[in-house]
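A single protein chain has been removed from this complex, and every other one stays in its place.
This part shows chain A:
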Amino acid sequence: HACLVLFGPHWGAAVRLGLMNRTKGDEEEYWNSSKFKAFTFDDEDDELSQLKESKRAVNSLRDFVDDDDDDDLERVSWSGEPVGSISWSIKETAGNSGSTHEGREQLKSRNSFSYAQLPKPTSTYSLSSFFRGRTRPGSFQSLSDALSDTPAKSYAPELGRPKGEYRDYSNEWSPSDTVRRLRKGKVCSLERFRSLQDKLQLLEEAVSMHDGNVITAVLIFLKRTLSKEILFRELEVRQVALRHFIHFLKEIGDQKLLLDLFRFLDRTEELALSQYREHLNIQDPEKRKEFLKTCIGLPFSAEDSAHIQDHYTLLERQIIIEANDRHLESAGQTEIFRKHPRKASILNMPLVTTLFYSCFYHYTEPEGTFSSPINLKKTFKIPDKQYVLTALAARAKLRAWHDVDALFTTKNWLGYTKKRAPIGFHRVVEILHKNSAPVQILQEYVNLVEDVDTKLNLATKFKCHDVVIDTCRDLKDRQQLLAYRSKVDKGSAEEEKIDTILSSSQIRWKN
């Protein structure tokens, strides 16, 4: 039923369609033929027309119903925020300074709202009471007061605090009582736990409660009162606490202690990555480069080591290129920089971007220079495919068709030339088209596409009439040629060419 085919073949079919093809034919064919056909919309009853239909219906109703008087619908400002929502109100109430007179009037009337008239809803139960036991009005003593070096401060009476709370304070609490009180947000001094055994018991109690906030509280206390060696040693055998401690050090940015800890734990890869991560926070290119240099010797995996080395080398290279090119550009003597001023600095750009840059500005330089593309290719062992793609994109952007041509021309020892593209000519065509290459150029490369279906598809897509016509002729496909005739301009040279071929008696058409 036509109605079931909505957006073309349904998606589940996509892969099965592919699977069938794949088992039958080769991969290339699958990639290049089946998928295009899935997107032809010639079914009258397809989704597009259905959507159009509902749109039409909706539009026709607009004439009939006036939009202004739908009072009982929720009022919504254009941005869709219901009038009165929180984010809407922030904009409205905050915009008072320097806003229009109208706006201020609005605010005035808003503020003259009489609160006294509103009944305050009485509470039956609150969520917090489930956990805190009874509600504790005005309890605002902080946990951290308890941890300060001068715990005496927390005894100072504060306004609005019921007397009973002070009496609660006792030196007799066990580590487990203390942790339970901490968890309920009550005041507890940890200072009186002096022995290592007490401190560790405190930590274990906290961990068994699973409350990250309390675990962190105890860890802060331990960090302050234990020597690094003892702290690390004890954390090593308490994995949960250890993970919280590492997360805590990351949060507060105590990089030094974190690195010490990783070193102690012999977690070398984390140590290396954690140190390397620091470079993200260094803005100055020279300093960043120097920092990266210190990362090279860190205990990365073999694979990552090579990447870190490359990162350093790349930045070093970029600094040189940047200084040189900035100078060339400002001197105004070099044509390429005059014609195509640089949009941004090359510093900290990825390798492939750097290669593109160098293919764009330094294509013809000899291999010996730092900025030459060939030099980059060798230094960073850029694969052929990647190199050709990038060079093609750069040269096509400059419309340097001669360079493009050279990129794919190989000479054998007899001096014959042959066109070869490690990325496949269909990709070459796509990239050239993206850079708006003229039809003559496109045509040349479409012709080099080996697979006939792909070639025909691309030629049709990019209006390379000659290629389409010649291919149809070679395929002896009269029907397709006839169909194509309706797509070319009336009275054009293409039409004439098609007519000549169609009337030729030399061809034995297959249909």
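Assume a residue touches a chain if its C-beta (ideal position, glycine included) is under 8 Å from a C-beta of that chain, and two chains touch if they have at least 3 such contacts; residues count from 1.
Assume contacts and distances are computed from a predicted model.
You can't see one chain of this complex, but its UniProt record names it "Vacuolar protein sorting-associated protein 33A", from the set "AP-2 complex subunit alpha", "Junction plakoglobin", "Nuclear cap-binding protein subunit 1" or "Vacuolar protein sorting-associated protein 33A".
Note on the undisplayed chain: of the listed residues A:R192, A:R263, A:H307 or A:K378, the one touching it is A:H307. Within the full complex, the residue among A:N281, A:T409 or A:S492 touching the omitted chain is A:N281. Check A:L226, A:V240, A:I319 or A:L448 against the missing chain and you find that the one touching it is A:V240.
From the options A:I296, A:I319 or A:V352, the residue with contact to the chain not on display is A:V352.
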